[in-house]
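A single protein chain has been omitted from the complex, and every remaining protein chain is retained in its original position.
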Amino acid sequence: MKYILLMSGTTAGVEGYHAWSKQDIDAHMAVLHRINKDLTASGEFVATQGLAEPKEAKVVRGEKNGVPVTDGVFPESKEFLLGYWIVDVANAERAYAIAGRISAAAGPGGKPTNMPIEVRQFAMHGAKSE
Amino acid sequence: MNLDATSETLLRHLAPQVVGVITRRFRDFASAEDAVQEAMIAAFTQWPKEGIPENPRGWLIQVASRRMLDQARSEIARRERETAVAAEAESAAFTLEIEADMDPDDTLILLFTCCHPALTTSSAIALTLRAVGGLTTAEIGNAFLVPEATMAQRISRAKQTIKASGVPFRLPSPHERMERLPAVLHVLYLIFNEGYASSIGVHLQRLDLAREAIRLTRNTKSLLPDNPEVTGLLALMLLTDARRAARTGPDEELIPLDRQDRTLWDRGEISEGLELLTTALSKGSVGLYQLQAAIAAVHDEAEKAEDTDWPQILALYELLKRVAPSPMVTLNHAIAAAVVQGPAKGLELLRALDSDPRIAGHYRFDSVRAHLFEQIGDREAAIQHYRMAARRTTSIPERNYLMTQAARLTEE
Partner (left out) sequence: MKYILMMNTMKAGHGVPGWPKKDLQAHIAFMRGLNKELHQRGELVSAEGLSFPDQAKLVKAGKDGTPVTDGVFAESKEFLAGFWIVDVDSPERAYEVAAKVSAAPGPGGAPLNMPIEVRPIMSGPPPEML
């Protein structure tokens, strides 16, 4: 069963993260790196992606005269996607366990960030036998 | 440049035989399977350019053996300790006696090994498709939409589990075979279901897993020709696969059984399935797959939906409830009861499932109820349940179908 694990944040949150000590940032990345390695080893890894800063983001709403209507403003407080993991696991519990690990990744001073990770199941393109 | 279809079929057919020979010679299933996979990939690359070798099996054995020896030599270099493989490598008398090591039971041994109950179903499926099916890691990864590296790891871990379980590479005793056959059939059944489920929509060059499952089950049947469950499983697959062309409409929308264009059903698969079913049932035992095949047969035998012998289907579900009870069987039984005894009866039976947590939240429970509410004329309840089912299903084609039913009823 495929699940997507979503990590979101706010502009303020991201600025806070950039203010961590280099040591804390490296430690955090090392944990995420380890998780990705373990997921490959366990045969559960499908994909992971960190997303660019929201200043590169655009929101598109329809088109006017054939031209996309774009808007690049993300309000300060609005949550946006920082990154995601896609995993192929045996059951939901396993997806939650992986999300829990990501949430426990070390933050400033080595304490777990405890970021909430949203877990969503993929809808399937197929359908079982009638 | 690609291999032609006939050669590809041959190559896949040879794969498990070669794994058998190499495992037997070097006594290391995990490494042997890796070596054969590499030989397969080499064949895919070289044969289109150089032509099919005169002795394809010998070619594969030779290439795989060389891989094993190369591995062993670097192993020796690293460990400086003799292993059974090293002894073989050093043996001056080592010649590639190609046919001598073959055992006709090898593919069967491989099947039992790969479907070992200690494995998770996803790893058993992956390993079976590679070692027995002769598919490449990339093809299997593509079929399940996971990266090749991930699939390679699944297979590698599966082999580690097998190694740790200490199961020897030999044919299980008749008693062991009976105990372990259900696991084998279950894996094949899952491969078929995965293939059949994904036979909808944009075909992003995915492997036809349903066809693979049928091929592997045919192979299994040729190795265990008198086993009624194997025959029953093959019958079930054929009788289901026969309907494939009719299950989706021109816009890839799902078409339920009672509305399918039966002229699109594959009559060849149906008659073969019916024949196999008769054989399986004649052996006396009535197991899970034979029963499911029998139900599929009743549907497939009806030229028009109205001609379907529903009382027979009801009786078969009653048997299935005893042989292999499950919430889904209870649900299907209720559907059949609704047809034979009226929708109110079906709804009554479904009420009993309200308290079963395994089914109460399942989308099919709501979609069946919706259908029955529609039949008794309770439009509001039908719409409500179609919508609930649409929210709960994790299948996009199902969701589309259910939403469309709700919309249809809203307009009437």
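To keep things simple, chains are lettered A and B as they appear, and every chain counts its residues starting from 1.
Basically, contacts are C-beta pairs under 8 Å (C-beta built on N, C-alpha and C of every residue); 3 or more make two chains touch, one makes a residue touch a chain.
Because the structure is a prediction, the values reported are computed rather than measured.
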Absent-chain contact - pick from B:70, B:252, B:275 or B:354: B:252
Subunit B residues that touch the omitted chain in the full complex: 202, 204, 251-253, 387, 390-392, 394, 396, 399-400, 403-404, 406-408, 410-411
In subunit A, positions touching the absent partner: 4-6, 29, 32-33, 36, 48-52, 54, 56-63, 67-70, 80-81, 83, 92, 96-97, 99-101, 103-104, 112, 114-123
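The rule is simple: only the chains that are shown with their structure count from here on.
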Subunit A and subunit B: spacing of chain centres that average the CA atoms, whole Å: 34
Sites on subunit B touched by subunit A in the complex: 120, 122-123, 126, 144-147, 149-151, 153-154, 157, 193, 196-202, 240, 243, 247, 254, 256-257, 394-399
Touching residues (chain side subunit A, partner subunit B) in the complex: 2, 40-47, 88, 90, 121-130
